[in-house]
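Only one protein chain is missing from this complex, and each of the others stays in its spot.
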Amino acid sequence: MAETVRFTLNGRPAEARPGEVIISAAERAGTYIPRFCYHPRMEPVGMCRMCLVEVSGPRGATLQPACFVAVAEGMEVTTGSDKVKKAQDGVLEFLLVNHPLDCPVCDKGGECPLQDQTLAYGPGESRFVEEKRHFEKPIAISDLVLLDRERCIQCARCTRFSEEIAGDPLIDFAGRGERVEVATFPGRPFTSYFSGNTVQICPVGALTATPYRFTARPWDLDQVESTCTTCAFGCRVAVQSSTNRLTRLLGLDADALNQSWLCDKGRFVFESVNGGDAPEAPHESRSGRLVDPLVRKDGELVATSWGEALAAAAAGIRRATEESGAGAVALIGGARCTNEGAYAWTKLAKGVIGTDSVDAQLADGLPGELVLSLPRASVDEACSARAVLVLAGDVREELPVLFLRLRTAALARATTIVEVSPLETSLTRYAAVSLRTRPGDALAVAEALVAEGGAPAAPSHPEGEVVAPDELARARSLLREAGEGQEGEPGTGVVVVVGRPSLAEHEDVVAAAARRLAEALPGARFLPALRRGNVMGALELGMAPGLLPGRVSLDAGREWFAAAWGTVPERRGLGAAGILRSLADGGAGARVRALLVVGADLPDDFVDAALARRALERADFVVAVGGHPGSATDLADVVLPAAVVHERPGTTCNVEGRVSRLGQKLVPPGQAWPDWMIASELAAELGADLGFSSADDVWDEIERLAPVFAGVTRGMLASAEAHDGVVVPRDPGAGSLRAVLPIDPMSTPGVESVERQGAPPRVGLAGPAGAGPAGAGHAGAGRPAGTRRLRLEPAVGGEPVVAPEPGAGLWGSAQTLPVPHVGPADAYSLRLCSTRRLYDAGAAISHSPSLEPLVGRATARANPYDLDRLGALDGDAVTVRSARGELTLPCVADATVPRGVVAVDFDVPAGDGTRNAASTLIDAAEAVVDVRLESVR
Amino acid sequence: MTHFDAETAARARELVKLYPEPRSALIPLCHLAQEQDGWLRPEAMEEIAALLGITPAEVRGTATFYDMLHTEPVGRYLVSVCTNIACLLGGAEELLEHAERTLGMRAGGTTSDGMITLEDAECLAGCDRTPCVTVNHRYVGGLSPLAFDQLIADLRAGRRDGEVPPHGTLVRVRRNGGLRAGKEQIASERAATADAQAARARAAKEAAEAQGGGA
Partner (left out) sequence: MAVTDAPRIVTARLGHDDSHTLERYLATGGYEGLRKALTMTPEAVAAEVDAASLLGRGGAGFPAGRKWSMLRKDPVTYLVVNGDESEPATFKDHLLIERDPHQLIEGVLIAAYALQVTQAFVYVRGEFALGLERVTQALNEAYDYGAAGTDIFGSGFSIDVVVHPGAGAYICGEETALLESLEGKRGFPRIKPPYFPAAVGLYGQPTVVNNVETMSNMPWIVLHGGEAFAGLGEGRSAGTRLFALSGHVRRPGTYEVEMVKTTFRDLVYAPVYGGGVLGDRKVKAIIPGGVSAPWFGPEQLDLPLGQDEVGNAGSMLGSGAITVMDSSTCMVRAAWRITKFFARESCGQCTPCREGSGWLERVLRRIEQGEGREEDVDLLLDVSDNIAPGLQWPPQQTTICVLGPSIPSSIHSAIDMFRDEFLLHVKEGRCPGG
């Protein structure tokens, strides 16, 4: 119901939505009302009083805060009367009374709402001759954020953000009256994962971020709109640079996505693009980056030309295929690629070399066939589902802004969260039910959740039940209630967020659980909680065994792609673990001999680091493609320098299947090339022409050949309507266009003028995303009604080849995934649980000087009961021993860890410098990892 | 390890239970902590935060809004001199200046022996006996400079300990089961206080007479 409230704005009729506040209705009608504290994504507080307007009422026209007062039918609002002007002038004069006016040395100078609004609405001169209020100039309230209390105008934007949006109020107003200040608690810094947002929304220079401080003047900044690919959530950002160095990222408001917020990792990890120099280092160099192709000569990697390096790479590949067939070459990586890069590498590997042993994931995700075949949910759908079942790691650590969205939705009672996780997570306190499990239990718990009939059996263990039966019963009824009164199959109203609750549990365990849920709840939709940058784009474009580009299985797409490319692998290849096992242990009959590592942190980022290290050492030939030097490049025979994010244009895909554009802001350093170009040139060296001379060419082919992207043309992606991206498969019926105004112009200074000058007002694609029409079953969507079916006319006569439907063959293929057997742990062992942390030892963070110090040190967290049995006290060193390896770590007594479980964070270094401590314990072949703990004393 | 001693902790839990929402107990708990420690120690604020399910930053942020909650140490006796309008008309500024002089510090300071903190207070709602002075929030009436000096001397000598309880306004307040001190105890305390007051009044009178005689 599109009710409207009619009112009068400055004498002219205007309309508002029911409940809409004056400031917003006026803005939509083209009248900007100045403001400081108002932020449309937060509760209004009406504190700054900058937005006072005259509102007619029973006592005549009175001054009212436009940010707080809702428009009422017949209301008369005047925004420019003398009385309003005097009030605005007065408020600005008051704000400046105690303001230090140190604009020349303030980061905000030049893009400061206080400056701008003073110019537009304020007094020309100051009448204040008294001594100003003094505070100690900037104090560090965390490693990333500084606070200058003299500049603060007490708008409560930052404190409201921390409380309302992030839910970790580590800052709060302290004091009273003129002495009100933003403050942390002594010894408890503002270590929020979302602290950077407070800097962005601060309307003055009170909060500044160390990575940006003093690096640029706003008027020197160039910017481009782009998408953050730090995780797979895909927040929209403005990327800003100065003199070919990145200086800052700002969150843009994408209603369906990040709603203007970013996590600190996404915001500050740009430092790694600059090369990881400390901010004060010379601006020209990007010394931490790979800038030249390298070839190993006499055991040493030496810089060379592209020509020589590509020839060497091609020779190595050719040698392997000639001796042992196409299957002797494998490719790991691709999640850091653009969609275009991923497609080009798939085409090279599967269409030119002819190997299907390609995997963008490092055994840390879920099988590609499964991810692509589950009916997909959008983020908005997850946030408005009757029930959202979270079977994943800690969402705040892995997809931080998804956590913000789910938290907000749960608090607003827009959805009900049911969580299944071995450890307490950040969502636990917002969940209606949180089931504690042990690694390995996922399938049994899924079974218990959907089993027909009465009380299902929860998995049991030597220590007794982990999942409380009454909690399980509540979870069951919440899932059942979600479907009540809804049309459709069982599970309608349920969205499952499925990821990896523990990386020390085989992906097949969770995959089996997800399959069970999908079978029992055919109406449910799934949001994959995969974390790596463009991992979804890589999967969609075929970078996994058994897949071809455009969401089709190898078998279903064979004919089509064979017609288009000439050749396609015969058999399903190996996944990352299989590739590495084959390389490492294949012995004489090894199938895989040469490895292409495309932007992957091998061996350290692999769940089973020992295996990966052995594999790289034993491989005949390794080509590493990447932006930063690392262990893979150290072990490679040929190293090819790649442009990284913000250095190449293209597109990316997020967890929803939302395609959005990446902006290029920098020229790549040295000789670095974009990913698609490296693949093309390597193909050429191998005697094949991929047919691309630009990233645009690649997209055009994707749109033409990859079924799920049909109709998503470059023109569409570049259009103003696609500002928030386009979810595939695109449903043309849902694409109603609507104007989107910049939601908080104060926090994205200048963004509107970039790329959009002269363009029509911003519009976004609204409507449900993801899965296709009902009845598409598990085809991962099906072809939306009205889209044209791709076909290829043969060159000479014969039947045209018709493209498979998106999703073709995937569900069937997912059925063939093994269901692992999880044996019981013996009474002396604890089951290892390893989850990701936002700040890990990965390449991006280790090359970001501001974030690197925030990486924690690995510990062994266990229930005090288990530590007690061991005779270990909190803080004692314990040895954790698995069949794979052993490690000595300080232990932490944590009553929230279930008995019989020990938690070691993933990809976090041990005190002795071991980079990914947990991975030394994990055996990628095992369903679960059982470990023994020994007290070292 | 908890910072609150067993009794304080028990009372804290009782207080939290009084309210529909735990956070409502924030101010009472801060008073309780001050009763134990004299001021709001960081450890106490952390414990309060844990009891109420909020962050220490929120406890501190809220506490610092209120004048009676001290996040810095205060002396054993908090001497508040009202200087607001009615007391101003009754000579409060002059009394405060006198107090600052004799105590050798500005309002807001604490004597080096940690005994006296002097406070320039807003209206204490005792405007009929000006300038109004309180010690640990117990009224000691409108004071002349001379009487003020006597008060300080008495406090230092512990002569007022019976009637001036420690910091915290809940000291003798118990929600359930009445005052901690039984009725009889309170009655006898009151009698002792009355006696002491009478004795002081006599002494003051004698002193004044002696002085008057000397002048």
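The chains carry the letters A and B, assigned in the order they are written, with residues numbered from 1 in each.
Quick note on the criterion: a contact is a pair of C-beta atoms (placed from the backbone, for glycine too) under 8 Å apart; a residue touches a chain by one contact, two chains touch by 3 or more.
Just so we're clear, the structure is a prediction, and the values are computed from it rather than from any experiment.
Taking every chain of the complex into account, the omitted one touches A, B. Here the missing chain is touched by one residue of B:50, B:88, B:115 or B:147, and it is B:88. Interface note for the absent chain: among B:21, B:72 or B:113, the touching residue is B:21.
Across the interface with the omitted chain, chain A contributes residues 44-50, 52, 62-63, 65, 68-69, 83, 86-87, 89-91, 93-95, 97-98, 127-128, 130-131, 133, 153-154, 173, 175-180.
Although one chain is not drawn, its touching partners on chain B can still be listed: residues 18-28, 30-31, 52, 61-63, 65-69, 83-86, 88-89, 122-130, 134, 136-139, 165, 169-179.
By our rule, only the chains that are shown with their structure count from here on.
Considering their complex, residues 168-176, 183-188 of chain A touch chain B. The touching residues of chain B, counted against chain A in their complex, run 42, 45-46, 54-62, 64-66.
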